[in-house]
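All protein chains but one are shown in place.
For reference, chains read A, B and C in written order, and residue numbers begin at 1 within each chain.
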Amino acid sequence: MSVAPQPASRLQWVLGAIALPKRWRIGAGPIVAALVLAAIVIVTLLSPVISPHSPMAMDALERLKGPSETYPLGTDAYGRDVLSRVITGGRVSLFIGIGAAVVSVLIGLLIGLVSGFFRLADAIIMRIMDSLMAIPAILLAIALVALNGPSIWSVLFAITIPEIPRVVRLVRSVVLSAREEPYVEAAITLGSSMPKILWQHLMPNTLAPLIVQGTYICASAILTEAILSFLGAGVSTEIPTWGNIMAEGRVYFQLKPSLIFWPGLMLSLCILSINLLGDTARDMLDPRLKKREA
Amino acid sequence: MMKQRACSHPASRALRTRSGVAGLLAATFLASASLIHPATAQDGETTITAVMHSGLRVLDPIITTAHITRNHGYMIYDVLVATDENFEPQPQMADWTISDDNLVYTFTLRDGLTFHDGEPVTAADAVASLNRWGERDSGGQLIFDVTESLEATDDKTIVWTLEKPFPALLDTIGKQSAIPPFIMPERVASGSADEAITDYTGSGPFVFVEEEYEPGVSVTYEKFEDYVPRDEEPSWMAGGKDVKVDRVEWVTMPDAQTTINALISGEIDYIEQVQVDLLPLLETSQDVVVETRDDLGYQTIGRMNFLYPPFDDVKIRQAAMMALSQEDVLGTLIGNPEYYTTCGAIFGCGTPLADETGSETLTSGGDVEGAKQLLEEAGYDNTPVVLMQPTDVVSLTAQPVVAAQALREAGFNVDMQAMDWQTLVTRRASQAEPSEGGWNLFFTNWMVPEINSPLISPMLNGRGDEAWFGWPTDEKIEELRAEFIAADTPEKQKEVAAKIQAHNMENVNYIPLGQYIMPQARRDNITGMIPSPVPVFWNVEKSE
Amino acid sequence: MAFKNRSFDDASTVLDIRDLTVRLLDRPEAAPILDRISLSIRSGETACLVGESGSGKSVTSLAVMGLLPKEALAATGGTIDMEGQNLLKLGAQKMRELRASRISMIFQEPMTALNPVMRVGDQIEEVLDTHAKFSAQEKKRRVIDIMNQVHLPDVERIYRSYPHQLSGGQRQRIMIAMAIILEPQLLIADEPTTALDVTTQKQILSLIAELQEKHGTAVLFITHDMGVVAEIADTVHVMHHGEIVEQAPVGELLRTPRKDYTKRLLKAVPSLVPQPARPDEKRGEALVVEGLEKIYGGQGFLVKRESTLAATNVSFSIPRGRTLGIVGESGSGKSTVARCILRLIDPTEGEVRVANTEIARLSRRALRPHRRHIQIVFQDPFRSLNPRWTIGESLIEGPLNTGEDRTKAMKRAQELLSLVGLPEDAVSRYPHQFSGGQRQRIAIARAIAMEPDVLVADEAVSALDVSVQAQVLKLLADLQKKLGIALLFITHDLRVAAQICDEVIVMQHGRVVEHDTAANVLSNPQHAYTRALIEAAPGRNWDFANFCELPAA
Partner (left out) sequence: MLGYIIRRILAVIPVMTIVAVFVFLLLRLTPGDPAAIIAGDMATPAQLDRIRDSLGLNDPLYVQFITWVGNLLQGDLGTSIISNTSVTGMISERIWPTVNIALLTIIISVLLAVPMGVVAAWRHKSWIDYGVMSFSVLGFSIPVFVIGYIFIQIFSNELRWLPVQGYIPPSESIGGFLARAILPCLTLATIYVALIARMTRASMLEVLGEDYIRTARAKGVKEDIVLFRHALRNAAVPIMTIIGTGFALLIGGVVVTESVFNIPGIGRLTVDAILARDYPVIQGMILLTSGIYVLINLLIDLSYTFIDPRIRY
């Protein structure tokens, strides 16, 4: 024995970090959700290969047609293939969702850690965060898209910015309560430096709530993208997203509900799955709920 | 004259009598159900609730060319001269005489003209209004360029003296687009032409109800009881403006579908413009009439930036035009062929000056191969074409998308940039490099009366920096325009117009992409709407 | 010591539990939580259910109340008879009517057992509302009456107070008032004094005894504290792993325990008699504290906040190899002193010299190299180790900070683990794989890895069961002997202090009231407060480990 163990492997570290409960009790719901999500992700990733048409190819004579052999889900107002657009649109929607989650979580994590540990920075950062929180996210997002033009990046930016203060607050509160933990105080008495304590002891505490929060941000970002498109401040129609497909199709809601139905179905299924997985993760990771069931 | 297609499918009324649970639940909404129709008037007053194509936000019809503000102008103001359905100027507020040398125009105001505040309309009011208009309107500027004097010689008489003849003077002051010379009180019209007015007193058939005005949402007009209409039958903007309802309310609805539902359920009486794609929704409703009020409709166009590559090269401009197909653009934009027509005439089909020289490729599906060849000859170096695409204006979203596809097929490197309309109108004014906030190509729509003459069509200005966005320096077209102004007979005018058409298609000052009409819809108890390019509310009746 | 020795042969049986078995719902194959336990309580009797944590004491009480968590536990066998009806078979409605009127219960944490957003008067009244109909006046009269009976001061004010405005003892009195207002036949008290200070504990115990006498109530008293058992029990039931291992009248059980487990349990109870004094080897002071003071609060923004004096004028020193205990009740300032010494908080005044360096005024950064000289073991073994780190990672954190080589540090971590009595392969395991006692050993190992001059143990054994407590105390003593560390031992438990300390400081309200050798403090207390503390220690005259009376001091 006595091989001096190397720093635990990455995987082990992450698993340790989210403190998985000993018993996994997962119902059918989350498993179905995971499968649905996986299916959506695979289909959208493969969209260049499997879509029957180019999502941009227009046929002015085939506008607003019903399902046919050539166009399995019919065509939109530009005579483009709805099926191809829906599966291609998922890519951008998912990208925006995941991108917003990852970016806001990372930035929020950094700011939150700093804020949670340095009193002086905290006062200033939290005032700014309070201010950002006070501006209704959707208005801020529209204004930001108007500022940067309706590209994917600016929509991503516009959706991410309002999420950051929420993440910061979450991280900060976790840090503030984790600071009081005896093992952190022990680390102080062991002479560990502040950055080291911050990163090695405090940061891992934020991972579980951040994973949960990340799923919610992802879901709400996909939804916000759709709403921005609806308000005319979304990604340009050249790049299909579930949101702008629906926004373009919304005037045909009564005539051709399928224009909204299919992207809407994909979007709702996707968000539903993400939310369900988020809930499952929360139920498994939330120590308060665990206590109740113990 | 009017295309009328009363939609009559006798199916829908059965909805009222659903039994069982639905009926029971319906009873619980009893209170609300009886309140569904607010448009039906109180106290025998008749009110027309109309949904216009956009919200009214600017109230000064001289400072802006926005159609909704012009329409508002026609409600509350009157004009000296108005065009009838044969494009002939007719007396409205004033009659006129012209001196034999065609240099002196004498206008005499008719009797009974009163402003809404009770003051009589005088010649001084008219002079002040014309002066202010002349600072803003491009046609007006041309007249004032040759004006020696414009004076009120007494309360009723206006004398307009020119330095040299301007044969189209009456046509210009009688036009209904873009800025008609509305007559305002002198105290209002003497203000700066760059600052919006704040006093909305007119002498037109309706009175603006200021306290009920909500910018962008709703505006209310009441019948002006003291207005004396002319005796002639109404014809376009001319003739008797006889108001037959008590109030007209313009409301804005941001959602096209909601608007149509509201018309079907009788919550509103009139929709100025119905998206053609949505017409099937109205087909099921018996008591809604869909019709076309303005047969000329709109011309959709593309405009290039002459200052920067690649469109500083005429060959490349020609190649771009050659790649485009009107049928594709219109089919995508409008869909239903009943409501669009390909038209190669830059002055619009159905107008006196119409001529389709040089538009063969446009109207026959485009010539991608020819375009490729032209591009090669021109030595196109793959400079990206910055194409601006507005995302929030329904009638302008399709053109860039279709054009981008066609141009790419022809070998252009297209950089389509999406933006809201506001950004677009700001950016198109920028003369910067396309890569630094400038542009190469954008699209817009004109009402046909706005471009049906070289005098008023802004795209035909060739004075470089002074020209409309795109800034072509084109001496040839300036010569032709001067020739047109000097032409004193319709025949001569047509001849010059044909030359201008040919030159435009050669030089590609702009690309006409065809003509379309927007149908309107009304409840069938609204009658007496005259055909007109401006949705006017005189002569309209509402029966119970 | 005089044990209760009343006879209950004639008394009627109030509660009769027969072969009660409780199992986990989702794992019926696992060992039962309660394994066929039987016990009966007669009217007027105090039955003590005693055992270590996890022995099933609380589950028994909840089963009687019909309050087992529905989704997790279920009684699968046996009967609970009360007045001829089997409570296990009673419907929800019937059972609810029984509660508070026939059986009442008081809980361990008076802090959390009262609804924080309701006035306590209303909470007592609610019992009346639930089970009877009285006029508003009558209700109030009865509530005031019962509040007087539990000796609450200023009853009218407390009637309108919220729980947070009351002290722990007062809250527990409210709980008791609620429990007995309808004069139930059976009162279940689940560790009702564990969260209280000893002096308060004493009052509550005597209150329960008083009321029991007055109303003839049967009491099922659940506790882990043998001292309490000695004070109040008529009959004792010892529980272990869900079984009752021994039942006997209290005197009999304490004098002549029959079962090994009972004996072990009793032997682990630390004695109040101090250990014989160790020779002072005069090895020099490891820690010197002078005039330490800590004031919380003070100037606020806009509003002047009241400042709290947490500790003042605290001075002492500990030579190498010796142990100083700081004893006091909650709020006495003993933990504040410890935290100041470690510079987890900054003292307002005073000096702290560790290994001849003054550290009270050093900046955080300048302090860091000196940290290794003074280490701490915390109270809560479940929170003092980072749950995400292997034991090895935790153990080498300190040495790495002092620049030690990783491999070497890990090697030493393994040695340290054997030193504290754990297998060497524990380095690669995670904290949750260890019991509380084991984790406390790891925490100790982590502290001594720094080779400190001073080790502070802040209530380090308070959360442990007595048997484990004894082992950890022994470990600390052994380590001290081996390494010559000075030990600062903070505790509320006089028994523990008596076992390990050379000197004892008694603190009250942030001040040192007595400072002397352990023997002197415990056997010849000078200060009234010290005397009160000793008086209040339950079972203080009984030598549990030797099953006999203590010689009168």
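The rule we apply is simple: contacts are C-beta pairs under 8 Å (C-beta built on N, C-alpha and C of every residue); 3 or more make two chains touch, one makes a residue touch a chain.
Values in this document were obtained by computation on a predicted structure and should not be read as measured data.
Participant: When the whole complex is taken into account, which chains on show are touched by the absent chain?
Facilitator: The chain that is not shown is in contact with A, B, C.
Participant: Among C:Arg6, C:Arg141 or C:His164, which one is in touch with the chain left out?
Facilitator: Of all options in C:Arg6, C:Arg141 or C:His164, contact with the hidden chain holds for C:His164.
Participant: Check each of B:Leu142, B:Met184, B:Met237 or B:Met253 against the chain that is not shown and name the one that touches it.
Facilitator: Once the missing chain is taken into account, the touching residue is B:Met253.
Participant: Quick one: which of C:Leu49, C:Leu114, C:Ala426 or C:Ala537 touches the chain that's been left out?
Facilitator: C:Leu114
Participant: If I consider the whole complex, including the chain that's not displayed, which of B:Asp125, B:Asp392 or B:Asp474 touches that chain?
Facilitator: Touches the omitted chain: B:Asp392.
Participant: Hey, which of C:Arg18, C:His131, C:Arg353 or C:His509 is the one touching the hidden chain?
Facilitator: Residue touching the chain left out of view: C:His131.
Participant: May I ask which residue of B:Asn86, B:Ser364, B:Asn413 or B:Thr426 touches the chain that does not appear here?
Facilitator: Answer from the full complex: B:Thr426 touches the omitted chain.
Participant: Touching the missing chain, which residues of chain B?
Facilitator: Residues of chain B in touch with the missing chain: 15-16, 18, 22, 25-26, 29, 31-36, 38, 55, 57-60, 63-66, 69, 136, 138, 178-179, 192, 194-196, 198, 214-218, 251, 253-255, 257-259, 261-262, 264-265, 267, 392, 419-423, 425-427, 429, 437, 444, 446, 450, 458, 465-466, 468.
Participant: Which parts of chain A are in contact with the chain that was left out?
Facilitator: Counting over the whole complex, chain A touches the hidden chain at residues 127-128, 130-140, 142-144, 146-147, 149, 219-220, 223-224, 226-227, 230-233, 243, 246, 250, 253-254, 260, 264, 267-268, 271-272, 275-276, 279, 288-289, 291-292.
Participant: Suppose we count only contacts with the excluded chain; which residues of chain C make the list?
Facilitator: 65, 67, 71, 96-101, 104-105, 107, 109, 112-118, 126-127, 130-131, 162, 164, 175, 178, 301-303
Methods note: only the chains that are shown with their structure count from here on.
Participant: When the C-alpha atoms of chain B and chain C are each averaged to a single point, how far apart are the two points in Å?
Facilitator: Here the centre of chain C sits 86 Å away from the centre of chain B.
Participant: Taking each chain's centre as the mean of its CA atoms, how far is chain A from chain C in angstrom?
Facilitator: The computed centroid separation for chain A versus chain C comes out at 46 Å.
Participant: Where does chain C touch two or more other chains at once, residue-wise?
Facilitator: If we look for residues of chain C contacting two or more partner chains, we find none.
Participant: When you check chain A against every other chain, which residues touch at least two of them?
Facilitator: none
Participant: What residues on chain A touch chain C, complex-wise?
Facilitator: 1-2, 4-5, 7-8, 13, 16-17, 19, 181-183, 185-194, 201, 204, 293
Participant: In their shared complex, at which residues does chain C touch chain A?
Facilitator: Those residues of chain C that touch chain A are 71-72, 342, 344, 364, 368-369, 371-372, 374-376, 378-380, 383-390, 392-394, 397-398, 401-402, 406-407, 410-411, 414, 424-425, 427-428, 430, 443, 446, 450.
Participant: Which residues of chain A touch chain B in their complex?
Facilitator: Per the stated touch rule, the residues are 56-58, 60-61, 63-64, 77-79, 146, 149-151, 232-238, 250-255.
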